[in-house]
Every structure is written in structure tokens, then in C-alpha cells.
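All protein chains but one are shown at their positions in the complex.
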Amino acid sequence: MSTKIKVGVLGATGAVGQKFVTLLEDHPWFELTELAASDRSAGKTYKDATAWRQYKPIPEQLKNQAIKPCEPGLDCRIVFSGLDSSVAGEIEKGFAQAGYIVVSNSRNHRMDEDVPLLVPEVNPDHLALIKSQQAKRGWSGAIVTNPNCSTIGLVLALAPLHQKFGVKRVVVVTMQALSGAGYPGHSAIDMVGNVIPFIGGGEEEKMETEPLKIMGSMDGNAVRFADCLISAHTNRVSVEDGHMECVSVELGKKATPDEVAHVLANFSSLPQELRLPSAPERPVIVTDQRDRPQPRFDRDTGNGMSAVVGRIRECPVFDIRFVVLSHNTIRGAAGAAILNAELMKAKEMV
Amino acid sequence: MSTKIKVGVLGATGAVGQKFVTLLEDHPWFELTELAASDRSAGKTYKDATAWRQYKPIPEQLKNQAIKPCEPGLDCRIVFSGLDSSVAGEIEKGFAQAGYIVVSNSRNHRMDEDVPLLVPEVNPDHLALIKSQQAKRGWSGAIVTNPNCSTIGLVLALAPLHQKFGVKRVVVVTMQALSGAGYPGHSAIDMVGNVIPFIGGGEEEKMETEPLKIMGSMDGNAVRFADCLISAHTNRVSVEDGHMECVSVELGKKATPDEVAHVLANFSSLPQELRLPSAPERPVIVTDQRDRPQPRFDRDTGNGMSAVVGRIRECPVFDIRFVVLSHNTIRGAAGAAILNAELMKAKEMV
Amino acid sequence: MSTKIKVGVLGATGAVGQKFVTLLEDHPWFELTELAASDRSAGKTYKDATAWRQYKPIPEQLKNQAIKPCEPGLDCRIVFSGLDSSVAGEIEKGFAQAGYIVVSNSRNHRMDEDVPLLVPEVNPDHLALIKSQQAKRGWSGAIVTNPNCSTIGLVLALAPLHQKFGVKRVVVVTMQALSGAGYPGHSAIDMVGNVIPFIGGGEEEKMETEPLKIMGSMDGNAVRFADCLISAHTNRVSVEDGHMECVSVELGKKATPDEVAHVLANFSSLPQELRLPSAPERPVIVTDQRDRPQPRFDRDTGNGMSAVVGRIRECPVFDIRFVVLSHNTIRGAAGAAILNAELMKAKEMV
Partner (left out) sequence: MSTKIKVGVLGATGAVGQKFVTLLEDHPWFELTELAASDRSAGKTYKDATAWRQYKPIPEQLKNQAIKPCEPGLDCRIVFSGLDSSVAGEIEKGFAQAGYIVVSNSRNHRMDEDVPLLVPEVNPDHLALIKSQQAKRGWSGAIVTNPNCSTIGLVLALAPLHQKFGVKRVVVVTMQALSGAGYPGHSAIDMVGNVIPFIGGGEEEKMETEPLKIMGSMDGNAVRFADCLISAHTNRVSVEDGHMECVSVELGKKATPDEVAHVLANFSSLPQELRLPSAPERPVIVTDQRDRPQPRFDRDTGNGMSAVVGRIRECPVFDIRFVVLSHNTIRGAAGAAILNAELMKAKEMV
């Protein structure tokens, strides 16, 4: 008999939901027992309700599993939420109230003051928020969130620098992959030989605020945001997966490119120490090839869980500049949530 | 009998050379009489020596014209240089010494202290350098240059702001078109679904220094560079033509996005006043569509001679940020040089 | 006062409708006075109701014109239909009954036995069907249609050969542009670095049947279909505009590649003779460059109204093979319909 923890996926038929299903196949700690989606899909088999678009096929044992509605009553301990933000807010609260651990990729509760916006390598101590979350809201369950797909690469590169040198000001410009817009996302007619210099849904605001919470410090029962200014320009390019970001950083304490490279390349944290199943050996890989990282060649580094930083050099305006790439649907979505759940399991919080 | 000024093209078989030939067809002031290229091509007909890659066909009367070597002796007054930088330096000096007006797109002499790096809307007064250039070098001819294809969009957007508010610090990140790398440039295998975060040939250095000279002021016989810091990150994306640039600017004097938009949209200068044939009606077009400019839809604005600025908004780190697009092979190369020659003709310098 | 014929566009906000609006701007014979679309758009201004996606801006005088519903009562003589096939059938009949000349790009009535499927260069005599159409249906107006966007290139290449040598069997494989799927059409995620070997909506059946009607001959009041077999494989590729087709043909009478090239290059017909405004100088352009036609370079040949044929060579299985390209949204849609209307005007049928 399996002693794995039972988990479910909310929004299992969507793009993020499919990625959850793929990444949870053969997971050493979690067993995917429940698939839930909108009323439109509920009752159908997973195979019939899903326009499957992953490179690996649907796991055999899930093909004919019936999809349930997104309501408490699922037979599992953790629910991973890949719900659209138009509905995620209330549904996730309902599950948390009913005692489930909700590990969400949706943006709705990320900035709630009692909800951890968790990056296990950066702010595992923010899990302490759960206690006040449960107390204040009267929940037996809880909500934990991961950052936006464009935030994660930035914060994996900035956090080690913030810890070591302080980060004061950041200008970041992204070139984001098509899959970040969900499916079907952009029209192919719009994207052929083109770039779109705008991403809706508050993308730039997320990049400018989420890192401040993630790099913030616990102060009593609350997070004191990092004292740092970020300006983000976000662009869509014709790339399948992998968000690229050009970053210029003003540090609190001067540092050479070599020192920065050394700090990033040697960054290691709790998930590495705990050997969490989805933790990459190195959260940040530094390359010295002058034209890397590139999305097609580098996005799968560390099974898509490592950020890759290249072109670390002096910035004529600030102190340091570089390029960072991370896989938006793995480290930037489903993989991030699973790593969060693994940390909670390792800390015996589920 | 034509009273047009006879002109020639150096490097006529290359990508920039072909664009010169296309743009000079039916020019009201200039008559293209001479085609010159490397020894490998010299002696052949233009049609046979050229892997023609423009959308318009080779002008009928040039098809069978014999290509000459890049040596003085051409029957023309102006030579437009689209030469590769590996050879442009000496050849251009030779022509200037022999009395030709050399209007060059090559980078070799751009930063020479006695050579104008000319953008007719921005620094027409820099043409005054020619006098000292001729005196110092003992030339009867002269060399005039235009900026790099990634500099021009930036400087068309910055210069009006610099004149009005002062520009102190700039972080710019580019997404540059394939044609900027010449032909054949990048391998298609490298570019499919990919972005390359590096452009060789000192691209970033050019963007960081050329605007300072262009926005500089004449101080006696020399240019005093603008007192401004620029940090440039340059990237290659899978776009045919049109360089996009995301720009964050610290101004000397605060200004709102509306004030900035007003200054840019109303910018007009000497080429517009003189009604130079290649001058766009407006050097800068401001769009308020939230997802524009886009290379495919906007690069041909003003026949490819206008920069298009969009998404003008406050910058949390500096003062203002925006996106600017300009056509890299027209305003960023051949069109720029032709506009330079037109200005010289209007000022009776040729 | 204008003596132009008043025309309207049904489905004016859609992709084909926008192309009609663009091509009818400054038309010498027709004046676009009416814009009609679905109830969702009716009542709004054209500017507000339309996600305009053409390279030229909306004609100034149409920007604030009110959109009307697709019902008779429009003040015009001809209606061009760019309606979706889900609604075109009944709406077009209603207009014909009410006395309008309906020049339709929709597929609904193409194969009706009393409706001309018209290519002015190929079967202008099929306009004779209108008489029986009106008699049989009791209409004062009429419906005339143009072929599917993938049919037209094929038939422009086959018809001259059929007239001269006879065409017995054809295998054709297409590589069709994204715009053929309408907007938004395919997801950009699906198309990046990919090919989709299927086009819905009966695309292959259309290619296999429409040419037989078009190349058929009038036999009394009906069209006797050409006696020819066609097999079509249709594919979608990541190209903005321009359908490519590789064609192998069995002829009734042997012919060399040179003879075929000669027949195609010299093909000229009634629209050329009548100098119809949208008629290209040559319906078929033959290229002998070994790697042409290519969609990006050749689709605009003859203002998008000429088909370009290349690589004419012997076929080891049949007699002749070649590649043909035609612009799917011009010659394959709106431009085709406008040419049809021009022919009717020249023949004093409107």
C-alpha cells in the first residue's frame, strides 16, 4: 500500500494543470488521486475533457479517471491549484477552510499579508505566516503561493545578491515565452516575425512587487518588504518556453562581476540541503559563454528548475548587469508549486 | 540633361549597398551612376555579382552596369559607403582625400573627433566639423557618418527629451532584427523559437557612446559630449526588420508621461523645415495603443524614417520609460546616410 | 457627384471584410458606402467595432461610420460578402432575393449548380448561369462566388494547361499561410517551429472539386465539370500570407517543361483585355530562379493578384510538376471577389 500523500489538481485540464499532472507522475512523495476542473469538464474522463498538449502522454492510470468539480470533498490532503485567476480566489479559500493545504500557482492570494509567497531557496521562513493565516481566518487548512512566471527567474538571481550585497534598484526587461500566456494565448498571425511589447494581467506590477515580498524578512507575524525599487518592461517573443530577462542592478555594497558570479554559482539553500525531490542541484547556474543563456538550449537546466545567469558584467549606470533565463511553466509555475509542497512535507506541515 | 548630383555606392553588392540602390532609385536630387564593390565583384555586371534580396527588383538601368573597384576615379561627387568595417576605414579616407564627399554607414570613423556623427534632426550643426577635418587632414573631400542601427531609434527618442528636460541616465534593452547582422547573419537553426542575448562587434559600446556624441554640443571646433550615462543590453530576436528598444530614463528635470509624449509627438527639426526628400513628416510618432509599436506593423512608419514610441509611462526607478522602434536598414542605415547627404546638399556643402 | 457604383461589405469587421475595405479604398468604379456586420457590432462605429489588423490604416471617412446589420435595406447595388460560412448561406440568399448583386467569398453557394464559381480569366462565360439562377429562384438579384483561397493558385496554373493540353490527374500538396485560418486562427504556441498537416472545414474536398467546376464548360444552362481527378493534401505552415502548392500533373497531351512555361507565361484573358482595374497584367508569372516562388518575396506579385509558378520540370510519375504561389487574402479572397464584380460591371450586369 502506498504511503504517499494524496494530492489533487484543481484546473487539471488547463495548461498549468497538465504540467502538474506531468510533473507529479512517479513523484516519490505525492500520489495524484484527484483531478478537478470546471463544471464544463466535471464528469467527463480526463482524456476526453483535456486537449492534452504535453510532450509526454497522459499517465495511463489517469486517462479514464473522472473529473470532479472544484469543491471540497476530494480525497486528498494537498490540492495544487492551476486555476484561472478569475475563479481561483474563492475556490482556494473554500478548500483551505475545509482543511486542505492549497498550493497555488494563481495570483489571487500572493500578496495577501498572511499568505506565504514562497520560494523555498529564498524565504522558507515565510511559512511561519501560515499560523497567523489559520488563526485569523479560522482555517484548518492553508494557502501557500508561488510567484509569477516572470518573477521567479529575477528573484532567484537577485536574492543571493540581496543577501550578500543588498539590492537597491533594478531595471529589468523581459522577453517572455508564448506559453506564459496560457493556451491558446497569442494568435500565430500576430507573432510570426514579430515582438509584442506588452503583457496584460498586471505582469509588470507583479514583477515590481512580488520580489519585495519574497526578499522581505519576517517581522513578528508579518513580512517586512525588501527596501528596493524595481522597474519592469515586459515583452512577448516567439519562443515556446523560457523567459529571458535583462537585468541592471544597483547594489548596496559594490561588487565585481566575478564576485557576483561567485555568489550566484555557489548559492545553495534549504531545498538543496533537504534534498527535496524537485530541488535542482544548483538553484542558479552561471554560464560564461558570451551568447548564453538562450531559451531553447538552456531552459531545461536542472530539469527546468534552475535559473541560468549569463553575461555578468559591469553596468555603466548601476553596478551589475546580466541576463537570466528560467523555465516559465516548470520553475515558473507547476514545478514551483510542487517544490513548495515538498518543503512543507519536509517540515512536517502536511 | 539631368542636373542631379552624381552619386556612387561603395559595397554596392552587400545588404546595405542593395538598400542604397533601392532607396536611390528615382531620387529627386541624386543620380546613382557608379557601383563599386570588392575586387571579387569588380568587372562583373551588377546583376551577376549581386545576390539581390530586396522586395523591389534591381533598377532596370543598373542590371548590366559594370561594377568598379572601390577606388577613387568614380565619376560622381558623393559616395555612399556600405562597406564592411574590416575595409571601410582606409577606403573611405582614400575617397575623402581624393575630393569625394563620403557619406558612410560604416562604424570606422564615427567616433573620430573631426568627423560628424550626424542625425539631421538632432545635430545638424556638427557639420561644422568638416572644416577642421579638411584642414587637419589636408582633404578636399570629407567623411560624414550616421549612427549604428540600434543607436538611431534611441537617439531620436532621447534627443528631444534631452533638449527639453535633460537626460541623465538611461538603461536600454534591445530586441534587434535579423537583418541587423547582415546577410547571411544568423543560422536559421539558431533562431527558430529562440533569442540570442548577445550581439557582437561592440554593439553595446556603440549604443553607450554614440548618443553622447550626437547629443553633444559644438564647443569651438570640437564636440563636447553630452553628460549622460547609458547602459545597453542587446538581444537578437527572430524578426525580419525593425529594432525594438525598452528604455528607462532619468531626466534632469521632472516631466510627466503626458509632457514627454507631447514633446516627442511635436518634435520637428531642420530636415522637416527644409523638406528634405527623405525626411519623414514627423521624426517621432507617438502611439497610445497599449501593445504598440510592433516591428511588423510599425517599422515602415514614415517610409521607415520615423521612430515610433509607445507605452510612455512613469518608471519606478528613474522618471520615464517607453518602447521605441525604428527600421534598422532604412533609418538605421541607408536611409540615414541619404538623409545626411540631402542635408549637405541643402546646405550647399556638395 | 460620384458616378461610382455603391457597394457594401457584409462581415466588414472580420479579416476578409477588412481586406475588402482596404482594397476598395480609392477604387475607380466602386464606392464603399455600407458596412454591415453581426448584431454584436451593428450600431457601433467601424473603428470601435473592429480589431483592425491591416498595414494601411482604416480609411478616414469610414472610421466613424455606423455598422448596419446584415439585412437588405443597405443603400448600395453590390454587396461583397466576407461572412463566416456558418451564417453566409441564408443572408446571401436574402440579399439576392431583395435585388442585390452578392459577390461572395464564402463557400456556401460555390457548388450550387446555378451559381457561378467565377475566375474571370478562366470561366467568364459561367456568368450565363445567373439567368437561370434568377429564373429558377425568382430573384431580381444574384449570387456570384469566387473559389477557396487554396483553389485559386492551383486553378490559375491548371486552367491554361487544361485549355491547351488537357489535365487528367493532379496531385497537389499545399503549404498554407496562417491568415488562411482567419483571425485569431492558430495558437502561436502550436506553430512555433512546427507544421500542422491538416486544415479543417473541408479544405481538401474544396481543392478537389472546385477546379472541376471552374474548368468546366457551359452545356446549355449548366456547367459540365471538367473530367479530371485531383488529390489534395493540405498543410499549415508558419507564414503570414501566401499559399504554396507543389503540383504534379498528368496531361492529356504530352508537353515539355518549356512548352508548359510558355503557355503559362503567355496566358492572358478577358480581364486583361478589358483592363479591369484589379486585373494583373499577367495572371501567371513564371520564374526560372530555382528556389522561387517564396511566400515572403513573391506573394505581392501583380499587387497580390498574379499567381507565381516556378520549378517547372518533368514529373517521373506524371508529365509535369511545378510550384505555384498565390496571395490567399488578395487573389484568394477579397481581391478575387472585387475582380468578379469588375467583370460584371464591364459586362454591364450591374
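Every chain is named by a letter (A, B and C) in the order it is written, and numbering of its residues begins at 1.
In this section, a contact is a pair of C-beta atoms (placed from the backbone, for glycine too) under 8 Å apart; a residue touches a chain by one contact, two chains touch by 3 or more.
The model shown is predicted, which means the values in this text are computed figures rather than measured ones.
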Worksheet item: Any idea which of C:128, C:222, C:246 or C:274 touches the chain not displayed?
Response: C:246
Fill in: Given C:230, C:279 or C:305, the one touching the chain that is not displayed
C:230
Worksheet item: Looking at the whole complex, which of C:34, C:121 or C:208 touches the chain that is not displayed?
Response: C:208
Item to complete: Would you indicate which residue among C:28, C:138 or C:197 is in contact with the undisplayed chain?
Response: C:197
Item to complete: Against the chain that's been left off, what residues of chain A make contact? List them.
Response: 55, 192-193, 240, 296-297, 300
Worksheet entry | Those residues of chain B which, in the complete complex, touch the missing chain | 53, 178-179, 183-193, 238-240
Item to complete: By the contact definition given up top, give the residues of chain C that touch the hidden chain.
Response: 169-171, 173, 175, 192-198, 208, 229-231, 233, 235, 237-240, 244, 246, 248, 290-297, 310-311, 315-318, 321, 323
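Please note the rule applied: only the chains that are shown with their structure count from here on.
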Practice prompt. Let me have the rounded angstrom distance from the C-alpha centre of chain B over to the C-alpha centre of chain C, please.
Written response: 42
Discussion item. Roughly how far is chain A from chain B, centre to centre by C-alpha average, rounded to an integer in Å?
Written reply: 42
Worksheet item: Residue numbers in chain A touching 2 or more other chains?
Response: 192-193, 238-240
